[in-house]
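Complex shown without one protein chain; remaining protein chains in place.
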Amino acid sequence: MDEFKTVIGLEVHAELDTKSKIYCGCTTEFGGEENTHVCPICSGMPGVLPMLNRKVVEYCVRAGLALNCAINPYSRQDRKHYFYPDLPKAFQTSQFDQPLCLKGYVDIVADGQPKRIGITRIHIEEDAGKLIHEVGQTRVDYNRCGVPLIEIVTEPDFENSAQVHAFLEALREILLYTEVSNCKMEEGSLRCDVNLSIHRVGEPFGTRTEMKNLNSFSAAVAAVQYEAQRQRRVLSAGGKITQDTLRWDDAAGNNYVMRSKEDADEYFYFPEPDIMPMVLSDGYIDRIRQTLPELPAHRRERYVSQMGLPLYDAQLLTVSKFISDFFDQTVAAGAQPKSVSNFIMGDIMRLLNERGWAAEKLPISAQSMAELLSLIEKGAISNSMGSKVIEIMFDEAKSPTDIVQERGMAQVSDAGAIREMCRQVIAENPKIVDDYKGGKVKAITALVGQVMKMSRGKANPSMVNQLLEELLN
Amino acid sequence: MSQHRTAGEDLALLTAHEASRCLAEGKVSSVQLTQRMLDRISQSQNNVFITVNLKALEEAAAADARRAKGEVRGPLDGIPMALKDNISTQGLRTTCASRMLADFVPPYSATVARRLSDAGCVLLGKLNMDEFAMGSTSENSYFGAVKNPKDPQRVAGGSSGGSAAAVAENLAYFTLGSDTGGSVRQPAAMCGVMGMKPTYGRISRYGVVAFASSLDQIGPITKDAEDCALVLAAIAGKDPYDGSSLANPLPDYLAALEGGAKGLRIGIPKEYMGEGISPEVRAAVEAMAKTLEDQGAVVESCSLPRTEYALSAYYVISSAEACSNLGRYDGVKYGYRTKEYKNLAEMIEKTRSEGFGDEVKRRILLGTYTLSAGYFDAYYKRAQQARTLIMEDFRKVFHQYDVLLTPTSPVTAWPLGQKHANPLELYAMDVCTVSVNVAGLPACSVPCGLDSQGLPIGAQFIANTLGEAVLLRAAAAAEKGGSV
Partner (left out) sequence: MTITIETVQHIAHLAKLQLSDTEMSRLADEMEKIVGFADKLGELDIEGVKPTTHAVAVHNVLRDDELKPSYDRGKILQNAPERDAACFLVPKVVE
């Protein structure tokens, strides 16, 4: 049945998280009233000149290093020309034959299989403005015009939509960890175009189509599946694929031809005379390399192999760089990895969710977290008391030790006091005691519960268990 | 140094530095100077100005008020001047002599305009030119041709024809032009004034409507070398808004005027003195060389072997960059929009076809052709390789010479309309000036006598990168020698 092979390459655009635009001082902030984040430079007025933002170069190099690319020691910008009202200069300042980053890769796992996806190049360029279509006219807003982008071009290494999805997830994670992009799909910070062709096994590659307007990972997956099937249908019926540019309609779940090859644009690339070339020294590249954080895949690997965490924990902990950093810092402060992980995945995630807070708003330091876990480990408070303390720490800037002390939450480990409570519970529950003595060993948990209740949660549960057994036998 | 005239004579005839001295001595006010210029502008018949600044007298009064309070900003404070109409001026329309921008009022000023305003200069208005600075006669203007003040039947040269004519006709104490292939120097030569194109990057291009970005450079047009030094000092230097502007410190340009000809090593490249140069022009340049030699300069013949390719390289590079820079005129954001259209594509095409004049369209087509698929390597890339070779030629001769001396234009001003029908013949007129832009070097044109019809001849000095000071030295020495 599967006589066709699918060949897919991606072009991913990520908006960089700089304060100002790529060539002028206007803000990159999303939203704002139309044409209020605009100046003569980003609206392409006559005579103005671009001035390249240093952070844009730095972020692109960061992304390149994180994606295992070689950094081009000589790089420059080029003009890519086309007429469209969202492009006020009638050219996009981009990079053509000397991009900043070349030849990298990302390792992914899709359908349980590891796979390496090659990165052909990464370059910097400017975003275009926004067209607002209305009846009879189109309104033009240049707020997004000049927001810095990196374009990540992959090798045609993908075979199916699962790999595309896994790659996009991995890429998103890396861009977030390196803090070069906020990757907000809903704000268009991460978008991708798909190049796809199919061919019969053993035959040369087929004609490819380019698909645009993929604004979510699910759209990319659906679009890849749709287009692969469409091409398969056409070829199976003896038809031919034409080299078209297609536009994905996510609502309809299909695509349509935007441009056929005959009216493909000629871009007239040539070196941008107004922007001086970039010459990057090894020292500069090394300095950026040194600021790169440990990437999520590596962290997961370390959590599993060195810390003995289940893969599930490792995956949850690395969903956010902030949480992963918090975890690492808490462990570094002396806490047991699995206990930290349990508390993060349990109480901390729950409390953040309840409050609708982003992880970055977590009001607990790694030091306090480690202190809390050490109180539990020393037996000063119980595990369940620990949960209560965390909840208090979300609202009050106090150390766990102070909270425990102030509220008298310390665990009672005084054998005399506990023995007295145990005696009382045994005396008050003859039926349960009979059950226990009659062989229902589990009945003891009911007695433990009664003692804990009497101590208002503060009795050391293992001592309660131990003393009850002692008294009953 | 020319002897100093005073306010006793016609104020209009003063140089900028003489006017500056009169202001300093309290013999005249900026309002008086400005009024004199405005009167002359309103009487001029040569189509020199496109727009007159209605606030000029206000600016002059402000300069006088500063002076009264002892807050003079420098030697140019209160001096009335004018700018080529491709230099953006906030609140004052900047048309590039094009129908496309006939009503365009920039919300920003070019760095040079701001620097002159900061220096206290009074802006008289905006000067006529070839549309988008494309041309060498100033006939390609939506506002009509500029006439040469020396002979109104003849062209003023171009593309900064208005800038040169304004100085020649004493309508401004100095002006700025832009020079992409000779557009400051050639009209200066044809109108009998001095014009300098500094090193590429010496003066900010920010706010100067781009023609060919890697060649464009702003330059002063003045009555003499001392004025040129004053203006250069006011506008040159690094600009954070222009990535190609150079950070090298400015030398003392005024001091350079005193250097004299003695010991100056002058090369005369033989490729600039051959066929195509009118005998009268050649003789005038040779006579100037002789005068400088008499003053102690060392003059020798030299060679720039790849000169003949400069013109081709220039037209390929400038047209390619122009077609890119002029894409933005599409009727969407500013400027002209055609009246009737069925859809967006037609709106853009009709706007551009109606908004641009013939010469601009010709260059856009040439640029598009040379950049289009399959031709990039044969034309644009090859032109940039030629550029490397032309620069190499210059580098070699500057081991031996401080300046080169050539004609500025092969001929003197020709009658209006004469060469208009033949673009290629016109392009060939730029032969003496373009290689300087291709190589990014500084050069200036100085008056070099008159031909038999009484028309001005210009001589060009070319210096090595950042050699503006030595150009001023040579120009001042040439002035001192007297015109031939």
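When the chains are written out, they are named A and B in that same order, and each has its own residue count from 1.
In this section, a contact is a pair of C-beta atoms (placed from the backbone, for glycine too) under 8 Å apart; a residue touches a chain by one contact, two chains touch by 3 or more.
Computed from a prediction, not measured in an experiment: that's the story for all the values here.
Chemist: Quick one: which of A:36, A:229, A:242 or A:462 touches the chain that's been left out?
Modeler: A:36
Chemist: Tell me which residue among B:12, B:391, B:411 or B:450 touches the hidden chain in the full complex.
Modeler: The missing chain is touched by B:391.
Chemist: For the chain left off this view, which of A:62, A:76 or A:172 is in contact with it?
Modeler: Looking across A:62, A:76 or A:172, the contact with the absent chain belongs to A:76.
Chemist: Which listed residue (A:87, A:211, A:278 or A:454) would be found touching the missing chain in the intact complex?
Modeler: A:278
Chemist: With the missing chain put back, one of A:27, A:68, A:315 or A:336 would touch it. Which one?
Modeler: A:27
Chemist: Touching the absent chain in the whole complex: find that residue among A:18, A:320, A:341 or A:368.
Modeler: A:18
Chemist: To test your reading of the contact rule: which positions on chain B touch the chain that is missing from view?
Modeler: 103-105, 107, 200-201, 214-215, 240, 243-244, 246, 306, 308-309, 311-313, 315-316, 323, 327, 330-337, 341-344, 347-350, 352-353, 356, 361-362, 364-366, 368-370, 372, 378-379, 381-389, 391, 423-424, 427, 439-440
Chemist: Contacts of chain A with the missing chain: which residues?
Modeler: So the residues of chain A touching the unseen chain are 18-20, 24-27, 33-40, 43, 51-57, 76, 83, 85, 131-142, 247, 258, 266, 271, 273, 275-279.
In this section, only the chains that are shown with their structure count from here on.
Chemist: Using CA atom averages as chain centres, what separation in Å is found between chain A and chain B?
Modeler: 56
Chemist: Which chain B residues qualify as touching chain A in the complex?
Modeler: Where chain B meets chain A, its residues are 86-88, 94, 96, 101, 104, 106-108, 110, 205-210, 213-214, 240-244, 320-321, 323-324, 327-328, 330, 332-334, 344, 348, 368, 371-373, 376, 380.
Chemist: Going by the contact rule set out above, which residues of chain A touch chain B in the complex?
Modeler: 40, 43-52, 79, 81, 83, 85, 88-91, 138, 140, 266, 268-270, 273-276
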